[in-house]
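Left out: one protein chain. Kept in place: all the others.
And now, chain A:
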Amino acid sequence: MGSVAYSHQALAIANLTMADSLTASRWADLDRLLLRPGNLVGPGFEPGPELLDSLQNDLRVLVIGAGGLGCELLKDLALSGFGHIDVIDMDTIDVSNLNRQFLFRMQDVGKPKAEVAAQRVMQRVKGVTVVPHFCRIEEKDVSFYQDFQIIVLGLDSLEARSYINSVVCGFLEYEEDGSPNLATLKPLVDGGTEGFKGHARVIFPGITPCFHCSLWLFPPQVTFPLCTLAETPRSPAHCIEYAHLIQWGQERQGESFDADNPEHMKWIYDQAVKRGEQYNISGITYSLTQGVVKNIVPAIASTNAIVAATCALETLKIATMCSTGMDVYMQYTGTEGIYMRTVPHDKDPNCIMCSPGVPVEVDNTITLQKFLDQLLKDSRFKLKLSKPSVSYHDHNLYMQAPPVLEEMTRPNLQQSLLDLMDGNTVGVLNINDRRLTGVLRVRVTFKEGLDSIDMDTVGGG
């Protein structure tokens, strides 16, 4: 690992000196757009050499994921003039990556993706610095993400997307008038693929819908009822899932199943075949076993290239405004002809991630303590709150920690919330909780006679 880190540094230094010797003609194709005025451009576009200069020297872009999309994104961004790119990925290289993750070779198998990818891009594209981070996204402090102007996602998991979404929505602050504070807005560009299909989207939290606003875009995963697996298996997948979800726990107690352990996978396969024989079910293969157990998504080079380049181009547009941006969400289908169309989705005005405030109605006599109780019972915040702290504008109304602040703010708990909010019958409270990645904004409206309402139905779910 030490030598990899060293060679990164050496490359970065070598790249800097090389960059000095570059002539303007290297970016001739890009410069047509960056130096010339246009009719179809983004708001506030100001052509000039400063744009390329800022791409190369000032802007910092983070690519999350160094897999199929990530490899393409790093290449695309480096060849779109971006000079400072970071990449974060926790995975190591597997043989099955090589049909599309073109920055990796057979001899790289087992090495960290982020490090190999960064090195290859720096070797090939002189002048660019790519800093790898071989870790989970959650391992980084939230402030790490604050350092980048744009974050580009090349991920295959909904959970990771939701996490980053909550991070950038947490950065977002709103003005008094309810408009987002543009200085706190951090754009996300996201891509995803499956076989011949994919999507690319841009998210300006507070302005365009965030992930949470449009979670419905992601179809639920197929799961089989346990009774089917146990009692009436009918398909190869049923036999495989029985071995995986039920038999393993029964017969190999105490061992945790590891899908990357070939012996484990072989065991599942063997059990599934036996079960298939018992029930007269044929068609169970090792490949299918892996597919079902690991929930493998088919992936090809061309779709990754198309979706990643679409994302990188939108990143360039956000950074320079050199052309019109996509209308929020691009759907790509390559199976029957080609469809590439954009769909303007709507923002959820009550989104708990990106809205100026989730509406909560309270009785106008409520105390801060009762208000906290009400929040904890609200189904919309289920699993999101445990020990909430509350502030109003810059005033801490109640802080769970540190102890000295907790003690100072504790008397507020018995005070009227309306009084604490200076008598304003509508206002936004900021809720912090260790379970939240960012801040939860709650728009409180005081009403008369709400006291007797059953707490479970407050807010309407």
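Quick notes on this structure:
Just so it is clear, a contact is a pair of C-beta atoms (placed from the backbone, for glycine too) under 8 Å apart; a residue touches a chain by one contact, two chains touch by 3 or more; residues count from 1.
Methods note: contacts and distances are computed from a predicted model.
UniProt records the chain missing from this view under the protein name "NEDD8-activating enzyme E1 regulatory subunit", selected from "DNA primase large subunit", "Ragulator complex protein lamtor2", "NEDD8-activating enzyme E1 regulatory subunit" or "RBR-type E3 ubiquitin transferase". Set against the missing chain, the residues A:R341, A:H393, A:R410 or A:R435 yield one that touches it, A:R341.
Within the full complex, the residue among A:V131, A:I300 or A:L376 touching the omitted chain is A:I300.
Listed residues A:T324, A:N350 or A:T365: the one in touch with the omitted chain is A:T324. Touching the chain that is not shown, out of A:V87, A:L188 or A:L313: A:L313 (per the contact rule at the top). Across A:R124, A:R252, A:H393 or A:R434, the single residue that touches the chain missing here is A:R124. Where chain A meets the missing chain, the touching residues are 18, 22-23, 25-30, 32-33, 36-40, 72, 75-76, 79-81, 95-96, 98-100, 102, 105-106, 124-126, 195-196, 200, 225, 228, 232-235, 279-281, 287, 290-291, 296-303, 305-306, 308-310, 312-314, 316, 323-324, 326-327, 330, 333-342.
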